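Quick notes on the structure that follows.
Taken from a larger complex, these chains appear in their original positions, while the remainder are omitted.
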Amino acid sequence: MLDITEDVRTAVADADGAAVLVYVPHTTAGLTINEHADPMVARDFEMALERIAAEGWGWQHIEEGEENAPSHIRASLMGPQLIVPLTDRGELALGTWQGIFFCEFDGPRTRNVHVSVLA
Amino acid sequence: MLDITEDVRTAVADADGAAVLVYVPHTTAGLTINEHADPMVARDFEMALERIAAEGWGWQHIEEGEENAPSHIRASLMGPQLIVPLTDRGELALGTWQGIFFCEFDGPRTRNVHVSVLA
């Protein structure tokens, strides 16, 4: 779980629109919004997702050297995209405790995140 | 699980756009769309999310007096935002059985929900 709030904020600085779309073009990584004040929340997410979709479930998607089947499920549980409203002043309408997290379930890998503005 | 369908409908009455964005700026509450004809569906969600991310999992996010670590996970599993298309007549394109639910995982608390229209 990587906090990318500032990266998204920078990407949309001075943007004019109603909302920001953040999108991950990967199948073993996702996005979520949650508390970024206490770093233990991110650790809890990592633990919880490893329990919610566990390693030993008899997965059929097997690639030699890449045992990442549950990573696909975890990615979809978090989701590939987020939409955050923009305020009248063009700022992300995040709540006090909210940060934007990139959720890496199969890293380390080089990843991309699309950020665009919706009217 | 609180049915906020009518609140959202009222907020966007006479709006002109392609879709409605509903957004929760909180980290222990979320949004989902599901059946609101039988109130037992909402009760099932509450039970299921308490099993999917359970109390006794050795959570690291601990605040004195606030044992809400799994509430954060449950919030992200439902997600902080919804986008519902608007019909040509400016109405929410919800299906016959669909209602919009605010999912409170750490209440009771005073909460806000952002509703805006996307072009």
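A and B are the chain letters, set down in written order, and residue numbers restart from 1 in every chain.
Going forward, a contact is a pair of C-beta atoms (placed from the backbone, for glycine too) under 8 Å apart; a residue touches a chain by one contact, two chains touch by 3 or more.
What you are looking at is a predicted structure, and each value in this text was computed from that prediction instead of being measured.
Participant: Quick one: 2 copies here, how many in the whole complex?
Facilitator: Copy number for the complete assembly, per this file: 3.
Going forward, only the chains that are shown with their structure count from here on.
Participant: Taking each chain's centre as the mean of its CA atoms, how far is chain A from chain B in angstrom?
Facilitator: Computed value for the inter-centroid distance: 18 Å.
Participant: Hey, which residues of chain A end up touching chain B in the complex?
Facilitator: Touching chain B: residues 18-19, 32-35, 38, 40-41, 43-45, 47-48, 51-52, 77-79, 82-85, 93-98, 118-119 of chain A.
Participant: Would you pull the chain B residues touching chain A in the complex into a rising list?
Facilitator: For chain B paired with chain A, touching residues are 21, 23-27, 52-53, 57-63, 69-70, 72-73, 75-77, 79-81, 83, 114, 116-119.
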